[in-house]
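Structure, as C-alpha cells:
Heads up, one of the protein chains got dropped from this complex, but the rest are sitting where they should.
This part shows subunit A:
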Amino acid sequence: MSLKSNLHNLKEKYKGTKMAPAFNALHTFLYLPNETTHGGTHIKVADDLKRTMNTVIMSLIPCLIFGMFNAGYQHYLALGEISQATGFFDSVFWSWDNLVIGLWKVLPLVIVSYGVGLAIEFVFAVIKGHEVEEGYLVTGMLVPLIVPVDTPLWMLAVAVAFGVVIGKEVFGGTGMNILNPALTIRAFLFFAYPTWMSGDKVWVHGAVARDKAIAAGENLDAISGETILGSLAQGKEITYSVWDMFTGLIPGSVGETSAVLILLGGLFLIFTKIGSWRIMLSSVLGALAMGLIFNGVVDAGWIGEGSKFYGLMSTEFWHHLLIGGFAFGTVFMATDPVTASQTNKGKWIYGFLIGFISILIRVFNPAYPEGVMLAILLMNVFAPTIDHYVVQGNVKRRMKRLKAKTA
C-alpha cells in the first residue's frame, strides 16, 4: 500500500474524532485528497491558500540558499581563511565549505521554526475542531531568514510559540491576525533578547562564542561582523561596494542580505499575482522620498559631521534600498495579504508610509539602526483605518454624485 492510501485510511479511521484535523492536514499537505466534491454547483479555483503559500515559499528559496552560503562565507571571511569574493559568481563564495557551515547553522533554525510553529497550529486545530490552517507555512520559512545566524534555538522556539499564540491564534487564526506573525516573532526576540538581535557580534557565525572565549582569557582575535547600517550609525567608513550590497555579500540576518535575489522573488510574486506590486512600489518610493529628505538636510548644512545622525543621513538615498532588511521586508512582509491594506488606494498609502517610516526609524533609532520591522508592524495596525477612510471616501464621492444626479 502506498503512503497516500495509508494516510487516506488513517484519515477515514479518525474521521469525527478530535484528532481528525491533524491527520487530514498531513494528508492534504502531501497529496491531493482521494475524494472530490460531489453534488451541487461548485466553483473551482486553481489558487487555493495552500498553493498561494507554496508560491511564496518558492520565491523565498533562493534567499534561503544564498543565506546558507553567506553564513559560511562571512564566517570564514571573518576568520581570515578566505579572501573577499570578487563578485557574485566568485567560487570563493559558492564553495562547499561555506555551504556546510550554512546547512549546519541555518537548517536547525528552519526545523525549529517549522516544528514549533506547526505543532502549535496542530494543537489549536485539534482544540478548536477545525482544519489545520496553512498560514504557518510561509511564516515558518520567513522566520529563519530574518534572524541572526547564531540565534539560540531555544530563544527561537520561545519566540515562535509567542508569535503564533499571541500574534495569531488569539485573534482566531490565519486570516484574522492584525500583525504579521513572522515580524511579531522577530519583534519578540528583539525586545526580549536584544543582545542576540543587535550589535556587531551576532551577524557572523562564531563571533559571539569567540568573544566569550576571549573574555575567558583565551588568546584569539575577536571577530567583528558589523552590518553596514551598524557601521553607518557609528559614523564608520564602510568597506563594502555597492555591488556587494546589491548581491548580498554582506553581514546581516540570514536571508535578507541579497537585494538581487529578493528582487527576483519579488518579481516572481508580482508575476504570479500573489504579492501586490502597489505595496512594493509605493514602499520603495516612500523610502526614496525619506532618503532624499535626509540627503537634502545634509546638503543644506543643517546637520554637521559631528552629529550622530550624520552617517546614516548622508548615505545616498538609493543605498537605503540595498542595505539592511528593507528590501526583504518590503517584498515579503509588507505584502502579506492578511495584514496589509485591502483597497488599492489604501495599498499605496500603506506602502508609502512603510518605506517612509522605515528610513525615519533607521536614521533616528539610536540603539538599533533598522526600522523596517517596526514600520511594518506599525502600519499593520493602521491598515484597517486606512481602508476604512478609503472606503468611506468612495462612499461619500458616490453619494455626492447620486445627489447631483437626482437633484
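Rule of thumb we're sticking to: a residue touches a chain if its C-beta (ideal position, glycine included) is under 8 Å from a C-beta of that chain, and two chains touch if they have at least 3 such contacts; residues count from 1.
We take it that contacts and distances are computed from a predicted model.
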Chain not present in the shown complex, as UniProt names it (candidates "biotin carboxylase", "Na(+)-translocating NADH-quinone reductase subunit D", "ABC-2 type transport system permease protein" or "RND family transporter"): "Na(+)-translocating NADH-quinone reductase subunit D"
Selected from A:F23, A:F188, A:F268 or A:F332 as touching the chain missing from the view: A:F188
Among A:L79, A:I166 or A:I214, the residue in touch with the chain that has been omitted: A:I166
Where the missing chain touches subunit A, by residue: 152, 154-155, 158, 166, 170, 188, 191-196
